[in-house]
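Before I ask anything, let me first share the structure, which is written out below as structure tokens.
Only a single protein chain was left out; the remaining protein chains are all shown in position.
What follows is chain A.
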Amino acid sequence: MRSTTSRILRGIALVSTLTLGVTACGGSDDGSDTKAVSAGDIQAALDKGGDITVWAWEPTLKTVAADFQKKYPKVKVNLVSERSGDKHYTALSNAISAGKGVPDVAQVEYFALGQYSLTKGLADLAPYGASKLASKYTPGPWNAVNDGDKVYGLPMDSGPMALFYNKTVFDKYKIAVPTTWDEYLNAARKLHKADPKAYITSDLGDAGLTTSLLWQAGSRPYKVDGTKLGVNFDDAGAKKFETVWQQLISEKLLAPVNGWTDDWYKGLGDGTIATLATGAWMPANFVSGVPNAKGQWRAAAMPAWTKGDKASAENGGSSLAVPALAKNKELAYAFTEYANAGAGVATRIGEGAFPATKAELESAAFQSKKFDYFDGQEANKIFAESAANVASDWSYLPFQPYANSIFNDTVGKAYVSSTKLADGLKSWQDASVKYGQEQGFTIEK
């Protein structure tokens, strides 16, 4: 009996070692090529035709893809747009590490580009001619997509911040539109006192908003230099942000509603969420998500952290990138260039996207466009000014998507317990540093 069991065990060990060998063999080969691709090569690929898969949730790409197929009838663009945010990046990372099912083109937000370029998940587009497009884009987005002489994506849109506010609510309670964050805090108190159901804005802890506000306040928590990085939320800019936001939290002046949920749209529509500080790509979302509040909302410049300071920041904005494992890189690049530097740009702006290209931003037609939703306001003037005032030198972590995923574990505590916002940011910092160390970065104080 004893010997049989041991024989069976030995057999099992053998079989499992064998299967292990098989499963462990799934290596991947890096398909990066560095040789230049001429415009002729790309044209030839377009003439030959083929299928490309595009993973992007940007709604205006639907029309762009249709136009592209009309122009190049042999190319079939397969647009997959169900996923966005975390789910999108999870799927993309999984596909890249599995080496299978990788899309030819993927939408990647600026804050996430670093993670994919660092792990060589994205193809360098410079050999395809992308570096020649540098002068087309505003500096903010272009800085986000290029790293030295490598270009990891083409800017699709940008998100210079603005303060959207519900004018009807502000008029009703005779509150002036805040020009500084201190005024904003007072407006929040006045509004909530006048109507206990109404809040100045909604926030339950949002990494994107927090980093953008820190950016605007002049804080530069992330220092990234190749494989060296530093995280530090203890600077003057962060102090300004903490002071105002801590009071908003402690005095319960923020609606406890998550962004992009049904409750949130409802709040934006019924006046219980009175302002929204976000990127200039928001108007299209107002039109589709909050149709019943048409005419009530307006855009204004961001409140300043110090009176008279014009500094602005970016919130969101994405690029189209070509994964290194994409099967048809010539076609993928052709589509990316068409959508983000070619005829696609005009189409997308026509549908409400906010451009990252200089020519469009500066054009008179763009600036004088009247927004029906904002009751005829020429909001692009405000957005364009904000774009020009975006403070420089900001950088995200090369693993920002991960850092954002643990934001609510750390900073989120400040929203639901007696933890101070400053302590929350400190524990976010510690967790980010710890992850950075685990990933082999050299941490600088």
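A few comments on the model shown:
Note that in this section a contact is a pair of C-beta atoms (placed from the backbone, for glycine too) under 8 Å apart; a residue touches a chain by one contact, two chains touch by 3 or more; residues count from 1.
Everything below uses one rule, namely that contacts and distances are computed from a predicted model.
For the chain of the complex excluded from view, the name given in UniProt is "ABC transporter permease" [choices: "ABC transporter permease", "Succinate dehydrogenase iron-sulfur subunit", "Molybdopterin-dependent oxidoreductase" or "histidine kinase"]. Only one of A:S93, A:N232 or A:S363 touches the chain withheld from this view, namely A:S93. For the options A:T119, A:T168 or A:N285, the residue in contact with the chain missing from this view is A:T119. Touch with the chain that is not drawn comes from one residue among A:S84, A:N258 or A:N285, which is A:N258. From the options A:Q43, A:T227, A:S250 or A:T306, the residue with contact to the chain not on display is A:T227. Looking at A:S135, A:S392 or A:S417, the residue that reaches the missing chain in the full complex is A:S417. Within the complete assembly, residues 7-8, 11-12, 15-17, 19-20, 23-24, 86, 90, 93-94, 97, 115, 118-119, 204-205, 227, 256-258, 261, 263, 398-399, 401-402, 405-406, 408-409, 412-413, 415-417, 435, 438-441 of chain A touch the chain that is not shown.
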